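Here's the structure, in structure tokens; my notes come after.
A single protein chain has been omitted; all remaining protein chains appear in their positions.
Think of it as A, B and C in the order they're written, each chain with its own count starting at 1.
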């Protein structure tokens, strides 16, 4: 098992009612697997996940990227800075 | 006869050694005729006149524009503001 | 991380445009372009007026991204100095949420680099705005293209 620190921002944080949580995933889990687990753990996030990107350790990551124990996984809704 | 107030700027003023002068021209004289008279009156300007534009009463004017008594004719070398 | 030659700042304090211009002033530069993004007055479909935008950021990542943007701009244009400042928190109507200043030897490059920085910042950097309405309502702005 690996433990992943998940950070939630903006509409995702509001929907979840919290800014972060921890996920326990099987060894070798991908970003995609983490997203699925996140939608199961916090059902209020499910409707937003199709529009959500992810970053691992502060760098954008694709769905196939493999996570390792202790990674920081950020769930990133469409950005709107500027 | 008409009297035209000529203003000289930048390299033209330096070449002439003065910022303005008065030209007396026949009735109906054009900007082109004034330019020719200016080159004769102040020979040091002659080499610059091919690169000189003109304004009459603070508006750019073509060579065929007819001057009237009391006009302000500005001799305008290539501009370089900014 | 090596010291950056650029001024990169993500901060809850009001942005100082003069300080950005002073930072990018350089004897080798003939041109400075400065872009400010400001909160624009709006009215929503319920007839409510916008009072402010409230900016949230994934600060560590956004700061890295802003440094990376500066590096990418320097690879594309001959930049003398560069400042890239963004607010977090509440930015009232008329106030700047972002200030970008770029100095270059010639003017076309300062415009092009400044435009690249704001265009790219808006689509990449992990910052989000929430619209705060006069009646207390709030709306996250999340463009529907991820």
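Everything that follows uses one rule, which is that a contact is a pair of C-beta atoms (placed from the backbone, for glycine too) under 8 Å apart; a residue touches a chain by one contact, two chains touch by 3 or more.
None of these values were measured; they are calculated from a predicted model.
Asker: For the chain omitted from this view, which of the shown chains does it touch?
Answerer: Listed by label, the shown chains it touches are B, C.
Asker: Touch as defined at the start, partner being the missing chain; which of B:11, B:33 or B:46 qualifies?
Answerer: Checking each option in B:11, B:33 or B:46, the one touching the absent chain turns out to be B:11.
Asker: Among C:35, C:58, C:77 or C:140, choose the residue that contacts the chain missing from this document, as touch is defined above.
Answerer: Hidden-chain contact among the options goes to C:35.
Asker: In terms of residues, what is the contact footprint of the unshown chain on chain B?
Answerer: Chain B touches the missing chain through residues 7, 9-11, 14, 50-53, 55, 58-59, 74, 76-82.
Asker: Taking the full complex into account, what residues of chain C touch the chain not shown?
Answerer: Looking at chain C, the ones touching the missing chain are residues 17-18, 21, 25-41, 93-94, 96, 103, 105, 107, 110-111, 114-115, 118.
To be clear about the criterion, only the chains that are shown with their structure count from here on.
Asker: Please work out the Cα centroid separation of chain A and chain C, and write it as a whole number of Å.
Answerer: So the centre of chain A lies 26 Å away from the centre of chain C.
Asker: Would you kindly tell me how far, in whole Å, the mean C-alpha position of chain C lies from that of chain B?
Answerer: Result: the chain centres lie 50 Å from each other.
Asker: Can you pull out the residues of chain A that are in contact with at least two other chains?
Answerer: none
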